[in-house]
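Of the protein chains in this complex, one is absent; all others appear in place.
Lettered A and B in written order, each chain numbered from 1.
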Amino acid sequence: MNKTVNNRAWWLVLPVFAMVAFNALIPLITVVNYSVQETFGNNEFFWSGTTWFKQLLHDDQFIDSLQRQIIFTATVLVIQIPLGLVIALCMPRSGPWVSVCLVLMSLPLLVPWNVVGSMWNIMALPDIGLLGKGLNALGIPFNYTRQPVSAWFTVILMDVWHWTSLVVLLCYAGLVSIPDAYYQAARVDGAGPWAVFRYIQLPKLKHVLTIAILLRFMDSFMIYTEVIVLTGGGPGSTTKFLSIDLVQKALGGFDLGPAAAMSIVYFLIILLLSWLFYTLMMRSEAK
Amino acid sequence: MAEIRLENLRHSYLANPGADEDYALKRLSLTWQDGGAYALLGPSGCGKTTLLNLISGLLTPTEGKILFNGRDVSHASPEERNIAQVFQFPVIYDTMTVYDNLAFPLRNRQVPEAEIKSRVTEIAEMLELTSTLSNRASGLSADGKQKISLGRGLVRADVNVIMFDEPLTVIDPHLKWKLRSKLKELHQRTRRTMIYVTHDQTEALTFADQVVVMNLGEVVQSGTPVELFEKPQHTFVGHFIGSPGMNVLPCEVNGGKAQFAGRTIAVDNGAAATGKGRTEIGVRPEFVSISRGGLPAEVTRVSDAGRFRIVETRCGGHMVKLLVKEGDTVPEGQTHLVFDPAHTQIYEDGWIAGAKP
Partner (left out) sequence: MKKRYLVPIVYIIFLMLPIYWLLNMSFKTTNEILGGFTAFPREFTLDSYRTILTDPTWYMAYVHSLIYVCINTVLSVSVALPAAYAFSRYRFLGDKHLFFWLLSNRMAPPAVFVLPFVQLYSSVGLFDTHLAVALAHTLFNIPLAVWILEGFMSGVPKELDETAYVDGYSFPAFFIKIFLPTISAGIGVAAFFCFMFSWVEMLLAKNLTSVAAKPIVAAMTKTASASGYELGLLAAAGVLTLIPGAIVIYFVRNYIAKGFALGRV
């Protein structure tokens, strides 16, 4: 659409700008402020320069949780994106069942995140949970409060349960927006199901898949509530992801400086990766 | 290439059609000769796209048979039928180059790469796409894309029929006639059977040797452009084709003679008229002239249409239009009209008398 140049449009944006600035800028300034100072209580602060940032780079705890975070996010993306795509492709395109499918599938997205944690907590209890008891009955030793592997398995399964529907819904919306003529032309051209997927569906879904990957990347990188309720970061600290680490530092330990430095690095990582991914996708589209 | 025969074809989109209204396509039998250029003409929603999709195999008929060269293909898939179809909106494979787009139908049929190359080159030449062959197809303009869709139909040497579903809808007006004459030229060069669906009479009449006019799920007439013009089989055809459309006037029929406005009108098909049902006479404005001793009429409006003028008159309580050539005098006020008997027909319940199927 051709847009008119009109600087008075700023008046329309002003309320949003004011509210988001209040919510985003003031806290960010606070955080930046803390990240370059040191305090010994009593509201006395001393300039400390980049000390906290340097310390962060050698902080094993941070590096470990960053590594865990990357592995978690990568795993979740590798599972959820293809799975969501396949489910969307298999769904009926029209008829009364579509609404039923969509409503049931969106249900996990509307469950408060701590309830998601509780739900899987109950589900995975080794003695009385359906999943825990079931796996143990099959002869697979499973105890998510003791074994790191079980804990990781449960956390990933929980995230797949929680978020795959988002990918399904995005892909489905993309699929139904492809005009029938494309499928008809493909049939006339003698294309098989694979060719239809490869040359029609996948290219047309590129846009929604980009959104799906971005959203899933961002949200999985920020995961906190579900995991803290389910495993509390344990056993040990095997499921301690970045947000858990950060909240412990900021609220638990009162290490304001290091926590602030970590906040900044954390936010920057997300921004940088999102921007990088977005530009790469857009560039390949422009070609 | 093939002769296509439709026998008692019927189609409904409902699961259990009952009444006639449930059918998008009412009973229909037609034969399309091999190598002909046909147009399927009718207003939106008349069932022409349904008919097209039945022939191409995208739909399966509720009743009746479709025969290609005498072989029943009613339940065959589009691929088995070996047809090509160009859709209203250009369908191209975005991620492929123009070359790959054109090669796609051949590759799906495992044609050797060398043969693909020669076919694609030949077709690209024909469609003037040679210079863009290595470009991404998504970058082309609407007419370029539509040419690719067309090219994918032409590239297969053995297609039975190429069908066009209002292919010029999204093309800019000044490119429309260019693409249309290209189509005509391609038909003459390749001699493929082509079926062209449109609601635009100019497109249909210029493209086709034989035009099939449809209305409300039925074929009302099939004939050459001249036949459609001179002897419409149904008042609908008279209205729909020609500009302005045919004058249709209610009349009484007694003993093979038509009575209108208290006078007997000489007609072409009086002998065949039974006088039953709703009777009307139809005469095109081209065959109405001013003459003394004709029907008294009053001129109500004159409009200029370039090479001739359209004169609206009131005659016997009805509007009658006629054409007056540029330069001829246009009557004013009271005048008298005469209908050319050779081109004046009696219609009974809409159908031309004596020809009701």
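Note that in this section contacts are C-beta pairs under 8 Å (C-beta built on N, C-alpha and C of every residue); 3 or more make two chains touch, one makes a residue touch a chain.
On a predicted model such as this, the values are computed, not experimentally measured, just so you know.
Trainee: Counting contacts across the entire complex, name the shown chains the missing chain touches.
Mentor: Result: the unshown chain touches A.
Trainee: Could you tell which one of A:Ile87, A:Leu135, A:Val155 or A:Ala191 touches the chain left off the display?
Mentor: Answer from the full complex: A:Ile87 touches the omitted chain.
Trainee: For the chain left off this view, which of A:Ile63, A:Leu202 or A:Leu271 is in contact with it?
Mentor: The single option touching the absent chain is A:Leu271.
Trainee: For the chain that got dropped from the picture, name the residues of subunit A it touches.
Mentor: Counting only subunit A, the missing chain is touched by 1-10, 12-13, 15-17, 19-20, 22-24, 26-28, 30-31, 86-87, 89-92, 99, 101-115, 117-123, 125, 127-130, 133, 161, 164-166, 168-170, 172-174, 176-177, 207-208, 211, 218, 221-222, 224-225, 229, 232, 242-244, 246-247, 250-251, 256, 259, 263, 266-267, 270-271, 274.
One rule holds in what follows: only the chains that are shown with their structure count from here on.
Trainee: Enumerate the contact residues on subunit B facing subunit A in the complex.
Mentor: Those residues of subunit B that touch subunit A are 53, 56-58, 77-79, 83-85, 87-89, 91, 93-96, 104-105, 108-109, 136, 149, 152-153.
Trainee: Under the definition above, what is the set of subunit A residues touching subunit B in their complex?
Mentor: Touch residues, subunit A against subunit B: 179, 181-182, 184-185, 187-192, 195, 199-200, 203-204, 287.
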